[in-house]
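These notes are about the structure you will find just below.
Of the protein chains in this complex, all but one are displayed in their positions.
Think of it as A, B, C and D in the order they're written, each chain with its own count starting at 1.
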Amino acid sequence: GGDDDDGDSGDTTAAAEEGPITIGAAVDQTDLMQFFDGPALAAAQIEAEQINAEGGVDGRDIEFEVEDTRLEPARTKSVAEDMIAGGADVLWVTCDVDWATPSIQEGINAGVLTVAPCIGTDQMGPKRFGDAGQLAYSFGNVAQDEGAALAELASDKGWKSANVVTDESIAYTQNACQAFKLRFEELGGEIASDETFTEGDGTINSVVNRVNGSDADMIAICATTQEDLPAFVSGVRGGGNETPIAGPWSIDGAFWLPKDPQVSNNIYVITYASIYGDDPNPDVRKLIAEMKKQGAEPATGGFVTGAAALQGIVEAIEENGGSTDGEALASTVEGFDGLDTISGSVSFSPDFHTAFGREYRVIEIKNGEPRFTGLIKAGEPVSFD
Amino acid sequence: MLEIRDLEVRYGAVPAVRGLTIEVNEGEIVGLIGPNGAGKSTTLLAVMGAARVRRGEIRVRGSSIVGARTEDIARSGVSLVPEGRHIFPHLTVDENLRLGLVGRRDRDGVRAGLDWVHGLFPVVGEFRHRPAGALSGGQQQQLAIARSLLADPELLLLDEPSLGLAPSIVGDLWDTLGEIGQRGVTILLVEQRAQITIELAARTYVMHNGEIRTSLTPADAGDTDRIAAAYFGAKA
Amino acid sequence: MNVLQTLIDGVALGAVYALVAVGLALIFGVMRLINFAHGELITAGGYTLALASAWPKAAAIALTVVVCVVLAWAMERIAFRRLRNVAPATTLVATFAVAFTLQAVWLIAFGPQGESADVLSGLNQTAVSGELSIRWITIVMLITGGLLLAGTILLLNRTTIGLQMRAAATDFRAARLLGVRADTVISVAFVIAGVMAAAVAVLLTVQRPLVTPTFGLQVTILALVGVVVGGMDRLWTATLGGFAIGFATSVLGEALPSDQRVFLPSAVFLLVIVVLLLRPGGLFAPRGAGGVERV
Amino acid sequence: MTRRRGLTQFVAPALLLIAVGIVGGLTSAGTQEDITSVLISATMVIALYVFIGNSGVISFGQISFVALGAFAAGLMTIPSAVKPTVLPNLFPFLADHSVGSFESLFLAAGLGALFAFLAGVPLMRLSGLAAGIATFAVLEITHNVLRFWDKIGPGAQTLALVPEDVGPYEAMLGALFAATVAFLYQRSRSGRLLRAAREDPAAAQAVGVNIHRHRLVAFTISGALAGLAGGLLVHQIGSITTEQVYLELTFLTLAMLVVGGMGSLWGAVVGAVLVSFLDIFLVDAEGGVGVGPLDVDLPSGASLVILGALMASMLIFRPAGITGGRELTLRLPRLGGRGPGEQPDEREAAADQPQPEQALAPGTRSETPRSET
Partner (left out) sequence: MQALEGVSLRVDRSEVVGLIGPNGAGKTTLVNLITGFDVPDSGRIELDGREITAWSAVRRASSGLARTFQHGHLFAGLSAIENVEVAALGVGARSSHAHMRARELLEMLGLGDRADHDASMLPHGDESKLGVARALATDPRYLLMDEPAAGLSEPELPALVNVIRSVRDQHRAGVLLIDHNVTVIMEACDRVVVLDGGRVLSEGTPEEIRANPRVAAAYLGTVRA
């Protein structure tokens, strides 16, 4: 039993294989990303407790060592450096590849498996980090997959034409809508208008006017829950336009919804899990209940990726007979094909170090109230090449 | 009217006024002269509560004003024409004058007061809508004096009012000071024009290095040697 | 897209910045202080609205005014009062520091994700629809902006306290020597700025319902640029400058081809530089008023 | 006499930087990183000082030179072999060439200087707020272009895979170099004339000082040092994003300069070192740290509040900055036992007391719209 086995976590492999498995988490607890990092980490820690309670991984406990990066690059690096020097077996990083880069580079250069729970671009791997990027993975959905799933949803709903609105400030939203457009057209849809803005650039109301002037069965918006998204929704509805609005996980959450029930209406979101008490998976509901008890109530469905990432890490360690050797773990993770996790089945490939293949929850917001209405899958993620 | 006793003022560690004692009776014109850096301006600022008094006592109408706020002193009938004018360059000439009214205790007679200063200094009427900063140096000085007169003070403190004024204007100003002195306004006049100050004032103190060296009366006005001696530090 | 609608959108965005600009220009006019922390007053107002959104609308708005006024007054009392006679760079940085501190407070208190505060969301509806679309909020903002501007100009130019404010601004000590109760007068200016910030918060949340820790900062920075470009020395030029930067942003955004639209900020700021080089005293400042050095 | 005293004024900032560097070299890996950051901040603040301190003109644009330096030094040290995969849209010239880390610092400084010079030629004609806003516009444009033009860099993404060659010693050498340049400049003819012009532009013109030219010199030197700082930064962290070298850094470095006292090199160095260390300490305190008998444990995010409030109060209570904007003269023979960061000698300490009561003192006169009054 490893419960009370609190041995010295020295650097040598031998010692490490006896002591607990340390996951060094260099995450943001202060700034913007705490909103994503916090719930994911909390879910992972709950999952870890459960695993430990059931005897750990081959008898070894999982321990999280958490440090706040405050989203400062130098600190992000120094924190990761300290963790690796302190013998962390796996590095756990912030949910945004750009903010996480200084820590990711520390991890992969030290040969440690480096995992982000909810990065959503295809950049968490060799695409960004060259060969060493082999060691970097994210258990978030790759945007190519989410965009495709959004298109499938539109097609299921019978929407034939779409106004597409893309926030160009980050790669994730751009990729998601790009994928949506490609898949939507493959499925016979028509792109009625294709609008862009950059979060905070002040042009959102012009976009609103153009969208309101263009007839389509739906509006697909790939944006983040900052100021422009609610401004967009208010503007569209204020103009008397009741067209359904749909978007990927990045618009999940009820906090940003304008309070007016006539405004927050007819909006569709695909996400990892329903946080509105009606998720179809009882394990997810239990996890949410547990998080609430700890005062870490999730605000979007993304939290569940934290638990899924931990499950993936554990699975990889177990498949490697308890070794935490980075390269070995990495090749196992890359090979996951339909790995069953609490967030559904996830797959990776040499092209995509960010997960794909999940079954998404479709949330519909009706008169200000979000609720779970069904499941959707992308089939294959879109490829841009 | 004004009693200063044993006054000490410092800038940082450096004393600018040390142990100064002077007295100005009601309706009296008293001069204060002395070389550059003697501490004359500092003394006036101390009376206005604009320089911190380290030690000593300042009484106006018998009551101590040490520690009182500048604006309260200004509203109690004490008015200073500061060194270097300190007009408000971006405001018009008229607006500058209206600011003089802020410290005025009674609202009656504003009209008459305005007419009076316009008569004394025609420029302030002529250029009333111009930004004060566009006035020439001497015109600004006239504006500063007019502004103080409009406050209708009981105690008028003037810091080198003749600075930059053409001789004819200085003459007129001196006449005016004499007049308002006769009307009961108490005047403490800091000047560099020693001779004409001594002539005008009932008593003129000579200040040196933060202290009063001596005092002169109108009788000394012609005695340039005595004045020079007083300036350069010989105790007379 | 038709040209008229482009212009209308420009006016709508301009109105937002003009509204912020009046508040900035008031404090600058009175204090010669560029108050970066003005944005935090707006943010505070926004959060108040969000938290009181269940209240009756009038009560929520009244509370917002109270909060903004108290915060504005406190800022002046605690921080800016002591900085009256120091180098402009110092006061400027001090206002950053205050803004930075308050943003950190918002972050701790409300988290990064934001709170929804659409109290007057009805104003989002279109007043004119069809070919052209004009929202009620645009009209309300223009009217409010105009009223605030006119009111402030009247206050500063036509009242004694306004005159005292302007005097205290140029030469604080000389004003006191004349009997101006400078502390009081300046507090009043901040209180008015607080009211304006509250008005901005109420109107801004109509268009931008989500209040985040940087809610007020973003508009403030751009409005400030506009204020300087328009001409900081006069209220109306400053306000018009705020309007102009919003208008230019919107119209340039339309003018750029959509694949170049990400470079909108470059286009706007290039224009800013050109205007400043040609008219350093401000775009709308009367000729010859340029080049007065400040800051 | 002035010359010798002048040289001793360089000793204090140099010693402080060296002390920080040496202490940094002896600590754990993570702390070394923190110390390196302190020294790089100091380099940036010194760069700011060269222009702002000497000219008295606020610039919000210096961080754009840091950005340019960082991206140039980063981009050109990524091995050309991997560039096509990670940065597929790059101009061929940029994709095909690479230089060593050391050379890249020259590149960063050179580009910083060039950019500053080109921007400065028109902008240095402006003063006051107009100059502040125009330089802010430079920052915005630089940020916008770097962020979205993927032919010259990574675009909206992080520039990764940069060699991580800068530790405490390298950063210390960089900061010392910057301090030396700043010191030599402030004692040069151009520096002295610019400082005079800062006090009164009209009077400076009346004695034949070409303000535009000297501002441009200072701006260019400042650009070079800022570029250098950018190069150090990218080689410290190994990656860079446009957000890192944008508004927050601009405000923070400005605050460091003003808190230290923007009139002196010593102020720049003290401000940077002090505020950085304060930040580090407060962050540690968030994690729980013992200060003597006290156990400080702050809630997450509280450190930012405290840092902001401390900066604000330092400015409120010492508006001229901690150093009063004066240089610290260390007399070498008396140095024994004295740390470099200690009190200025008494005479200077007395001289820089703020004097809130010096009402209407000469020099506090209000301005007039006339060119001369």
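Following the convention adopted for this analysis, a contact is a pair of C-beta atoms (placed from the backbone, for glycine too) under 8 Å apart; a residue touches a chain by one contact, two chains touch by 3 or more.
Note that the coordinates shown come from a computational prediction; the quantities given were computed from them, not determined experimentally.
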(request) Indicate each shown chain that the hidden chain touches within the full complex. (result) B, D
(message) I'm checking contacts with the chain that's been left out. Which of D:Leu7, D:Leu184 or D:Ala203 qualifies?
(response) D:Ala203
(request) Using the definition of touch stated at the top, determine which of B:Glu83, B:Glu154 or B:Asp220 touches the missing chain. (result) B:Glu83
(request) For the chain that's not shown, point to the residue among B:Ile29, B:Ile58, B:Ala201 or B:Ile227 touching it. (result) B:Ile227
(message) What does the interface between chain D and the hidden chain look like in terms of residue numbers?
(response) 2, 189, 192-193, 195-196, 198-200, 202-211, 263, 351, 358, 361-365, 371-373
(message) Give me the chain B residues in contact with the hidden chain, please.
(response) 11, 33-38, 41, 83-85, 123, 135-139, 141-142, 160, 163-172, 174, 192-196, 227-228, 231-232
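FYI, only the chains that are shown with their structure count from here on.
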(request) Show which chains lie in contact with chain B and also with chain D. (result) C
(request) Could you see whether C-D or B-C has the larger number of C-beta contact pairs? (result) C-D
(request) Just grab the chain with the largest centre-to-centre distance to chain C, centres being mean Cα coordinates. (result) B
(message) Just the number, please: Cα centre separation of chain A and chain B in whole Å.
(response) 76
(request) Could you grab the centroid distance between chain B and chain C? Build each centroid from C-alpha atoms only and quote it in angstrom. (result) 43
(request) Find the geometric centre of each of chain A and chain D from their Cα atoms only, then give the gap between the two centres in Å, rounded to an integer. (result) 38
(request) Send over the residues of chain A in touch with two or more other chains. (result) 30, 34, 168
(request) Going through chain D residue by residue, note those that touch at least 2 other chains and give them in order. (result) 148, 300-301, 304, 359-360, 366-367, 369
(message) With touch defined as at the start, can you tell me which chain C residues reach chain B in the complex?
(response) 160, 163-164, 166-167, 170-171, 173-182, 233
(message) Could you list, by residue number, the parts of chain C that touch chain A in their complex?
(response) 1, 5-6, 9, 12-13, 53, 107, 111-118, 121-122, 124-126, 129, 133, 135, 206-210, 212, 215, 218, 222, 246, 249-250, 253-254, 258, 261-262, 264-265
(request) Over in the complex, which chain A residues touch chain D? Could you list them? (result) 29-30, 34, 67-68, 70, 73-75, 77-79, 81-82, 85, 97-99, 101-102, 104-105, 123, 126-130, 168-171
